[in-house]
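Taking it in order: structure first as structure tokens, then the write-up.
Yeah, one chain of the complex is gone here, protein chain that is, but the others are all in their spots.
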Amino acid sequence: MSAFLALVGRDLALRGARGGLLLPLIFFALVAILFPFAVGPDPALLARIAGGVMWVAALLAALLPVDTLLEPDRADGTLDQFVARGTPLALVVVARTVSHWLGFAPLLLLTTLVASALLNLPAEQLPALVAGLAIGTPALAALGVLAAALTAGLRGAGGLAGLLVLPLALPVLIFGAGVLTAGPGETTAVKLLAAASLFLVAIAPIGAAAALRAALD
Amino acid sequence: MFEGLSFGLGAGQALLVTGPNGAGKSSLLRLLAGLLTPAAGEIANPFATAWLGHDNALKAERRLIDELRFWAAVDGTPAARIDAALDRFDLDAIAALPVRVLSSGQKRRAALARTWASGARLWLLDEPSVGLDVANVARLSDAMREHRAAGGLVIATSHVDIGLDDAAELAL
Partner (left out) sequence: MHRFANPARFLRIARVATPLCALLGLALLGLGLGWGLFYAPPDYLQGESVRILYIHVPAASLAMGGYVGVAVSAAVAFIWRHPLADVAARAVAPVGATFAAICLISGSLWGRPTWGTYWVWDARLTSMLVLFFLFLGYMALANAFDDRERGSRAAGILAIVGSVNIPIIKYSVEWWNTLHQGESIRIIGQSSIHPAMLQPLLVSWAGFSFLFAAIVLMRMRAQLADQLVAARAARLAGAHG
């Protein structure tokens, strides 16, 4: 457990040192600012697409640091150190998922408040958006780590990572958007989102650990 | 890469793996560390293992002391042992500096300090003396001698004499 906490703490410190903590945030805010320019400032149109735009932005923000999630640890021998110590790679991967999530999601949820104003998100959708993102972003973080593990050792893996992850992230996106439009008292979408998110959080680290093992061999 | 290789090692013993470039010294050590899977045959390594590879696995952005403390947390070693390791490899003066500004010899010493502090019984050292000056090679020799006297094992590759006394030699 202390190894796990040490890992998460070190990851966050490293992200902070590299200035990576603000990057997803700026990206997310930029999308929210760019969209009105792209589709026009019509408040009704913006209100209709705001929630979906923010979900897509969150998905892409989760993929943004994919080349720095695991590749540096592979390249500088850190992963070798873990394997030689007998530390399970699954533990490393889960810790990385947690730190990745902490690195982008909480601040992103805060930024949602600003972005929702910029995009004229209907006030009654805001709680659904924040709750949905809170449930769905762990799955997006897990998929980001999976993509990082699969592409460890490749240069310019960002585009490839998107191709690998986006089909798998589709259910989270669909159910997350469903939460936005669900009427009061309708909980189907939330339950489905939670189930899909839980499932991905459970299986992605298994795949990521296996992929990392293959990357070392 | 190699076939028909067999050896065993007991408490306090050491093995020096030698051979020309590309003979598979590093690969043999990686196999022993569990970093490679053998195509055939088996490796029995019942010991807690400390690995020192070509890469020092220290993050450039972090202070040396933070990195050593991190690995101590992973290994579950007490803080006092980190202080002793800093002392032993003459790192006290630079402990608070970020790894980025250290010389390659200083980084190597830090990686050796991590190996020493880990408390592992078996040390796997791949070219441990790279970048070290004479005084620090002597520190390395002392550390290995003491480790073996306490029942530890050392398997190392090296092109130069690292003072591994009466070690078995394996020429690849």
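Things to note:
Labels A and B are assigned to the chains in the order they are written; within every chain, residues are numbered from 1.
In this section, a contact is a pair of C-beta atoms (placed from the backbone, for glycine too) under 8 Å apart; a residue touches a chain by one contact, two chains touch by 3 or more.
Quick caveat: nothing in here was measured; it's all calculated off a predicted structure.
The chain not displayed here makes contact, within the full complex, with A.
The chain omitted from view is touched by exactly one of A:Ala13, A:Leu107 or A:Leu168, namely A:Leu168. Residue positions on subunit A in contact with the hidden chain: 146, 150-151, 153-154, 160, 163-164, 166-168, 170-171, 174-175, 177-178, 181, 192, 196, 199-200, 203-204, 207, 210-211, 214-215, 217, in rising order.
The criterion applied here is as follows: only the chains that are shown with their structure count from here on.
Chain geometry summary: the mean Cα position of subunit A and that of subunit B are 37 Å apart.
Residues of subunit A that touch subunit B in their complex: 2-3, 5-7, 10, 13-14, 17-18, 75-78, 80-87, 216-217.
Residue ranges of subunit B in contact with subunit A, taken from their complex: 30, 33-37, 48-51, 53-59, 61-62, 66, 70-71, 73-76, 118, 120, 124.
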